[in-house]
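Of the protein chains in this complex, all but one are displayed in their positions.
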Amino acid sequence: MKRADLQSNLAMTVTLIMGAMLFTTLFMGYAIYRSASTYWPPMGFAKVALGLPTFSTFLILVSSLFCYLARVATQVRKVEKARLYLHLTLILGLAFMLTQGFLWSHLKATGVYVSSGIFASILYGFTWIHAAHVILGLGTLLYLEIVLKNTSDSTIRKVINVEKFWHFLGIIWLIMYFTIFVL
Amino acid sequence: MGLFNMNVSSWWELSMPPKDISTHGHLIDHLWNYTTILCVFYFLLVCIGLFGFSFLYSRKRNKTPYYTYGNKKKHLLITAIIGAAVFLTIDLNITRIANNDLLNVFWKFPDPKTEKVIRVEVMAQQWMWSFRYAGPDNEFGTHDDVVTNNDLRVPVNTKIVFHLTSKDVIHSFFVPNVRLKVDTIPGRVTRVWWDVNVPGVYDIACAEMCGTNHYLMKAQLTVYTQEDFNRWLATSEQIALTTNDPDDKNLAWGWKWEN
Partner (left out) sequence: MSGGYNEIHPEPTTFISKYLISFDHKVIAKQFLWYGIFFLGLGGLMALLIRWTLAYPGVPFPVLGNLLFPDSAGIVPPDSYAMLFTMHGTIMIFYAITPILIGAFGNYCIPLMIGARDMAFPMLNMLSFWFAFLSGVVLITSLFLPLGAASGAWTSYPTLSTMIGSPGAGQTFWCVAIFLFGISSTMGAVNYVTTVITLRAPGMGYFDMPLTIWGLWLTAILNAIFVPVLGAGVILLTLDRVLGTTFFLAGASATSGSGDPVLFQHVFWIFGHPEVYILILPAWGIVSDLLSFFSRKPAFGAKSTALAMTAVTVLSTLVYGHHMFTTQMSPLLTQSFMTLTMTISIPSAIFFANWLGTIWKGSIRFDSPMLFSLGVVFVFGLGGLTGLHLGTVTTDLYLHDTYFVVGHFHYTMAASVLLGGFAGIYFWFPKMFGKMMNEKLAKLHFWGTMIPLNGVFFGMLMIGYGGMHRRIYNPFVYDSLKRLIPINEFVTISAILMGLFQIVFVINFLWSLKKGPKAPNNPWEVGTLEWTIPSPPVHHNYDEIPVVKCGPHELGNPNLKTGRDFQYQTEELVQG
């Protein structure tokens, strides 16, 4: 079974590199926009209030913690416990999406529309692209809801891969949070 | 069809670049020639190997192939020498020459404060070139500017500095007889300078796909003698004073010149 683990690891690593390259491109663009601008936010916009983004950061990080616990439980062959942590991961993931939704409507309410220029483009564009990947991640969690019924080696591999992707999403969000909202 | 009536030497002539009318265009032509001569040399070596070995070592002529992995010291040395030779003779040399030309000529913009320089602002748009001269007040964006469409006129033996931008999409200001081009980009100002020595009328082309009528985005470069240019400029400035409409938004594209 060792080769299957190697294949699983390798494929997941390549997949994460691919995702990282996509987001790296976005962050590189952001660096260029920002360094070319004399002041930021440009065009008289105010920095986004940190309440909602901080809360979604908290949600996604805690859901990562539960995802990690789900994987550990699977590896020590405790299916029920693993399923519980999986439910919690999923719930918090959905809560993250809900919070993002509030963030977007809050932005609209304060006059920051998608077509409001480069600052808004980055806020909406980047968080939407991240959200699209979170939806993919939620899909993989739903898939686990269906298949996490045993703790066979093949199931463990699936959980490990979903966990890696979920952490990846959390890390990307963390970077976005710091570079776009905090700094 | 005309092509079958031509002989080789006229094909050769036809494929030469258009007449070089500039002071520094020959630098580019020389570098092209240098690169080409060396490339032809190495390509001939490749062809000699390719055709020569194909001839000498066909199955009919050579029944027993030479069983080698090509990984002995002498083999590796030969391939390394070939790689180094190509790099040292062509690559390093052309980089060095190009760098020199860039630093000493093409990137060395003349200073309007210390040299006689003609400044022209260029606005590219779908599908037209507009040129702006500062006029008697020497300021751009004022009502005495001379603005022409698709009609660039310059004197011989004077450095012309261009500041360019685009109104809509990316275009590229290409004057084949001068050998230079520079993109015009909306939202920023690009720059190029050159000087020309041969009076006459030449083509300016747009060298970046800019839409359906990209092929029609042609302008005319007229190179005058110094007297003819002064005469033309004086007349144009007088006409500009009377015809420039301060309310015409399409005319008001000039911007403050920053070196």
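Here the chain labels run A and B in written order, and each chain numbers its own residues starting at 1.
FYI, a contact is a pair of C-beta atoms (placed from the backbone, for glycine too) under 8 Å apart; a residue touches a chain by one contact, two chains touch by 3 or more.
Model, not experiment: these values are computed from the prediction.
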| item | value |
| --- | --- |
| Touch criterion as defined above, residue of A:29, A:51 or A:139 at the omitted chain | A:29 |
| Touching the absent chain when the full complex is considered, from B:120, B:180, B:196 or B:240 | B:180 |
| Interface with the unshown chain - residue positions in chain A | 3-4, 6-7, 10-11, 14-15, 17-19, 21-26, 29, 32-33, 36, 42-43, 113-121, 124-125, 128-129 |
| Those residues of chain B which, in the complete complex, touch the missing chain | 1-3, 6, 11, 14-18, 27-28, 31-32, 35-36, 39, 42-43, 46-47, 49-50, 53-54, 57-59, 62-71, 75-76, 78-80, 82-87, 90-92, 94-95, 97-99, 101-102, 106-107, 126, 165-170, 172, 174, 176-177, 179-183, 185-188, 190-191, 202-203, 205-216, 218 |
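By our rule, only the chains that are shown with their structure count from here on.
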| item | value |
| --- | --- |
| Intercentroid distance (Cα basis), chain B paired with chain A, Å | 48 |
